[in-house]
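Just one protein chain is left out here, and the rest sit where they should.
What follows is subunit A.
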Amino acid sequence: MGVGSGRLYAAVAAGGFRRYATYRAATAAGVFTNTVFGLILVYTYLALWEERPHLGGYDQAQAVTFVWLGQALLAALAIGGGGMENELMERIRTGDIAVDLYRPADLQLWWLAADVGRAVFQLLGRGVVPFVFGALLFPVALPREVSAWALFLVAVALAMLVGFALRYLVALSAFWLMDGTGVAHMAWIAGLFCSGMLLPLNVFPGALGEVVRVLPWSSLLQGPADVLLGEADPVGVFVFQASWAVALLALGRLVQSVATRRVVVQGG
């Protein structure tokens, strides 16, 4: 991949960013929703940690921080949907995918770039406000060192890759199913549960906990949160995330090549 392709995919990412930046009312509505969800979860967690202090190894401030982190990352990582997968599935269903395929560009890299652009916008546009709101109104546990924040951002970047790789696979299922809505809904529910969005994964008991902590979704929220809260070795988290990213992106490439070679492109 040369400088030329680097500039192409940078342009695609910039476009992805600006597309979402266009819809200001939608962004404002999203910020409001994330803040309200955050409040509901915070009061639930406060009640829970009041009853069971140090549940899952977190103190109350850490649990509250976890909630606002989740709300800050929910849209950016499209854990509950809202990423590129809807658009890609629709393009496969209608046959518009033909337009993407005759271009001199790589399909997976193209959509990755567009999704990263979207994710960065949603991190800034939808993530920052609920997080600051929560940090100002509730007791939170945040690091003071810049280095800890830098490590957190690396974990978030890797989470974006894993999140994309999972949703790309979901979207490609539309080549066979035509309507991938069912698969997408299942993936979103699995994502909400297995990423720790409902409850931190270190709270999950026994075998269930063991399993969810090694699934790829734990790269999305649990990983970055533990890096920021100082609850895990950052290098270990990065290796875990990067391994899933590489494996899932490679699987995506494989499925993509089978799909584009064997499957009919719809419509005239």
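Assume a contact is a pair of C-beta atoms (placed from the backbone, for glycine too) under 8 Å apart; a residue touches a chain by one contact, two chains touch by 3 or more; residues count from 1.
Keep in mind that, in the parts below, contacts and distances are computed from a predicted model.
Undergrad: Between "Chemotaxis protein CheX", "Methionine ABC transporter ATP-binding protein", "histidine kinase" or "YCII-related domain-containing protein", choose the name on the UniProt record of the chain that's been left out.
TA: From the choices "Chemotaxis protein CheX", "Methionine ABC transporter ATP-binding protein", "histidine kinase" or "YCII-related domain-containing protein", the unshown chain carries the UniProt name "Methionine ABC transporter ATP-binding protein".
Undergrad: Which one touches the absent chain: A:L101, A:M178, A:V239 or A:V258?
TA: A:L101
Undergrad: Since one chain isn't shown, list which residues of subunit A touch it in the complete complex.
TA: 4, 7-8, 11-12, 15, 18-19, 22-23, 95-96, 98-99, 101-105, 260-261, 264-265, 267-268
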